[in-house]
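Right, I'll just put the structure down here and ask away after.
A single protein chain has been omitted from the complex, and every remaining protein chain is retained in its original position.
Entry: chain A
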């Protein structure tokens, strides 16, 4: 196999697939990128068994050549080394020659040889029939993920909670995530090629976070396919595969309160800053607990750490409705939700010190973030 390729093109493709290269694995071939050269294009594949990414590079018609295919073939090369090498190469163009299982990489005056691995040993990507799909602009998918993935559980105690519930009931697509202390929901109206009654899957939060890193922030359409136990997302020349989590996602329909007793509107940036200051001390206590005193005149944010000290800060809400209320909660949960709602004016609705409160944009119910407060203990 022999190709000449624009360095930036190759490094971008490698960058994309590198999200599916494990940092540590017991199966060394998984450290590799499967590089295939066909007569018309080259294809790069990485598959760590959890997620798989495949991307294709075509020659373009630019006056300056971007990819020149001289001989077809394939090899598996250590992805991290290859990426490091390509990034640092001195010249704009890279030449890769493969004989047997050795790749020679030349650029300008630099020459590297890399020992390759046998492509026949590389695992196959899962097969997903590309029939049933949902289509949406890439940036819409990004917002679905950004609003929810952070709220997934990191502990394995309830495996389904480590994923985001993907739930499509025509015409609405909802993403739901919860670690059982908080819950985040976002939904959109999706366009489908076919009509489905109902489509549900639990996508690992980790996979979505990786996907987030390579999705283009544009109007370009992405297609989402859900098979038995696999997710496939395609965009541009790239395919992203992820394992799905098996199991039944808990029923959340009755968790979201429909009434409220106290409601405030805040500027997320200002509120975030106050909470961050309070959280400095809250970091020291176990649940990072801060307290909110909601009064008609002002809101007080406090936190105290027996070993370090106490902080009190007051802010003026944009609006206040209902009764005074005292509530305590985990500062990190609040910050995560506010960060997700960064671009909105935020409305927070409370019912009682002991029940969940919700954060959402002032004029809409989506996205919506729900947080369970911490009960007032003798020390809070």
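Quick note on the criterion: contacts are C-beta pairs under 8 Å (C-beta built on N, C-alpha and C of every residue); 3 or more make two chains touch, one makes a residue touch a chain; residues count from 1.
Here is the rule we use: contacts and distances are computed from a predicted model.
Asks: If you look up the hidden chain in UniProt, what protein name do you find among "DNA mismatch repair protein MutL", "Recombination protein RecR", "NADH-quinone oxidoreductase" or "ATP phosphoribosyltransferase regulatory subunit"?
Replies: Result for the unshown chain: "DNA mismatch repair protein MutL".
Asks: So one chain is hidden, and I want to know which residue out of A:1, A:30, A:134 or A:374 touches that hidden chain in the complete assembly.
Replies: The one listed residue touching the chain not shown is A:30.
Asks: From the list A:58, A:88, A:298 or A:339, pick the residue that touches the absent chain.
Replies: A:88
Asks: Going by the touch rule given at the top, which residues of chain A touch the chain that is not shown?
Replies: Touching the chain left out of view, chain A contributes residues 24-28, 30, 48-50, 88, 123, 156.
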